[in-house]
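Before I ask anything, let me first share the structure, which is written out below as structure tokens.
In this view, the complex is presented without one of its protein chains, the others remaining in place.
Chain nomenclature is as follows: A and B, assigned in order of appearance, with residue numbering initiated at 1 for each chain independently.
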Amino acid sequence: MPEYAAWPRKVFNAANYALLIVLAIMCILPLVQLLAMSLSSNAAVSAGKVTLWPVGFNWESYKFILSKPEFLRSMGVSVKRLALGVVVNMLITILVAYPLSKEASAFKGRAVYVWIFVFTMLFGGGIIPLYMTVRSLGLIDSIWALVLVPAVNVFNIVILLNFFRGLPKELEEAAVVDGAGQWLILWRIYVPLSTPSLATLTLFCLVNHWNSWFDGILFMNSPTHYPLQSYLYTIIVGLDTLVKSNTDVETLKLISDRTARAAQIFLGALPILCVYPFLQRYFTKGIVLGSVKE
Amino acid sequence: MMRNWRTQWPFHLMVVPGLVGVLIFCYYPMAGIVIAFQNYMPNRGLFHSPWIGWDNFRYVLDTPDVYRVLWNTVFIAVMKIIVGLIVPITVALLLNEIGKQVWKRWIQTLIYLPHFLSWVILSGILIDILSPSEGLVNAVIKGLGLPAIFFLGDNHWFPFTLVFSNEWKEFGFSTIVYLAAITGINPSLYEAATVDGANRWQQTRNITLPGMTPIIVLMATLSIGNVLNAGFDQVFNLYSPLVYESGDILDTFVYRIGMIDAQYGVATAVGLFKSVVSLVLISISYTLAYRFANYRIF
Partner (left out) sequence: MNKQSKQRIRKSTATVTLLTLTALLASACGNNNNNNGASPSASATASGSASASPTAAATASASPAASADGGDAFAKYDPPIEVTTVRSTDATIKFPAGDSLDSNIWTKLFESDYGIKVKNNWIVDSTQYHQKLNVTIASGDLPDFVEVNREELKRLVDADMLEDLTDIYNKYASARLKDMLSQDGGVGIKAATFGGKQYAIPRTFANGGSSTAEMIYVRTDWLKNLNLPEPKTMDDLIKTAKAFATQDPDQNGKQDTFGLGVDNDFFNYGQGSLRGFMNGFHAYPDIWVKDASGNLAFGSTQPQIKTALAALQDLYKSGAIDKEFGVKPSSKIAEEIGAGKIGLAYGFVADVYIHNVSHTNDPKAQWKVLPIVSSDAEKATPQLFDTANSFYVVKKGAKNPEAAVKLLNIYVKERYETDYTVKKDPYSTDPTTKVMAAKFAPVISDPMNQNLDNYRSTQALLKTGDDSKATTAAKLTAENLKKFKDGDDTQWQLNLIVGEGGSYGVVDYYDQNGGGVYDQFQLSATPTMADKLPTLKKKEMETFTKIIMGDASVDEFDKFVADFNKLGGDAITKEVNDVVNAAK
């Protein structure tokens, strides 16, 4: 695209860069503070002296956390959950979104299905009946409870069906003429052409699974089966017990509850923070559409 | 009919896994909604607990503060919905104007970070930076010669503080879906427009925005369902007796009732009320979108 050299454009560009950079800085500050706190000394953090740079620099919090078997164990549970959960999520999302993206004339009964799904976004029976259901299925204390209960994400389905609709109809018509079935059309045309939206939804699924902590506590019968966020939640809330613990006395001399907490939160967020830049490269692939001349 | 089935059976089959999922984990537990009309007793179970009709709803409506609480909830939630649409869409469009890919990616990544911090953490930071005496924000305000503002302690400002701090946390993450929508726009349209001599603003108005419209309408419709969700975690971590008047919302209200006596019936009744309101509003906006924009969002 040719750039417009006119000065209003230049002014706009400068202002735009400035604005977005300021926004970005505003967003990064709390994380920088968290990082600084995790690398500071107990007393400095407890007195609120740490802003953006560590005071009394030390690595103790990280050594302490990484030496704890709970951290790595729950990280393992989380990874397993993500691997299973995201695959199940995305499969169901694609399979349901595709037929629902069709016109009512092409898929009789779609309206009924759509509302069956949308209704579940709005109504729920609450925790107790859900717990009883999971229990009667024998899924308590199993990783499948964490994978299957959130398996159908209607929000993602609705978004994807809108993206599917945005694809040119001509592609499908041409494929039908060539004798391709619906399964083939879905996997060979729709899915490859939707990489940006699929990447977006994969990110949403990853984040959902990564961040949810309550189901871990609800469905798991032992802390040894907790995913990372459930474990972290108990640490963040239960700081009283950590700081006043009569165990690890020597370590607690060096790290306060707050430096350890900061390090836990930072370590806990880090993996998911790294996912986005990786997925970003799929966001520019929309160009493939350009090859489809009408 | 048979003809339909012959060509359309793959569609039905594709829906099956999702359908089974919602039937088991959504519809079956939905039987629990009956608790809203019961004095639920665990030892008697869902179908043998005493029925008390609308008493749970009446109980909530009889609480002296409830109308104030409802008003706060709707006011905060509606502002959040509006700001939550405008800001991410604007930022997505502005990001689209950034020519250098490296910059674009860095900014995208950085603005998405606050989404991952919990309100427990952020509340501590906000108390510091919003402090009238020492906070950064008020330093700027005072620098401009204006009187300091007690953002977290003043009933006039508190709802706005909630809305803007929430937006600060979430706008980066919400932007992603609009960016994906922009990426999905056929580049040949821009090429054609450029040939026609359209400038960037005209391209944005005539191609980018229309291309995003389905997603914008969809997000707007879905967010309207949140009109009674003002954000429990955020409010709970930021409010204080000073701002109960403007900050107490439906969810904190239910939470408080539940603390002395876990009243499943009341909590379920409030939940049901919220669901019904959401359903009505979403149905209305669905219909409006169809009638005026001729677009079925789902």
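Throughout what follows, a residue touches a chain if its C-beta (ideal position, glycine included) is under 8 Å from a C-beta of that chain, and two chains touch if they have at least 3 such contacts.
Computed from a predicted structure; not experimentally measured.
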item: Partner chains on view for the chain not depicted; value: A, B
item: Contact with the hidden chain (one of A:42, A:89 or A:182); value: A:42
item: Option touching the unshown chain, where A:21, A:75, A:90 or A:127 are the choices; value: A:127
item: Where the missing chain touches chain A, by residue; value: 42-44, 46-49, 127-128, 131-132, 135, 141, 217-218, 221-223, 233-235, 237-238, 240-250, 252-253, 256
item: Interface with the undisplayed chain - residues on chain B; value: 40-45, 59, 63-65, 124, 127, 131-133, 150, 152-153, 236-237, 239-242, 244-245, 248, 252, 255-257, 259-264
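Rule of thumb we're sticking to: only the chains that are shown with their structure count from here on.
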item: Centroid distance [mean C-alpha coordinates] between chain B and chain A, Å; value: 17
item: Complex interface listing, chain B residues touching chain A; value: 4, 8, 10-12, 14-15, 17-19, 21-22, 24-33, 35, 46, 91, 94-95, 97-99, 101, 103, 105-118, 120-122, 125, 128, 168, 172, 176-177, 179-181, 183-188, 190, 194, 199-200, 211, 214-215, 218, 222, 225, 264, 267-268, 271-272, 275, 278-279, 282, 297-298
item: Residue numbers on chain A that touch chain B, as the complex places them; value: 1-4, 9, 12-13, 16-17, 19-21, 23-28, 30-31, 33-34, 48, 91-92, 95-96, 98-100, 102, 106-110, 113-114, 116-126, 128-130, 132-133, 137, 148-149, 151-152, 154-155, 157-159, 161-163, 165-166, 168, 181-183, 186, 194, 196-197, 199-200, 203, 207, 211, 236-237, 265, 269, 272-273, 276-277, 280, 283-287, 289-290, 292-294
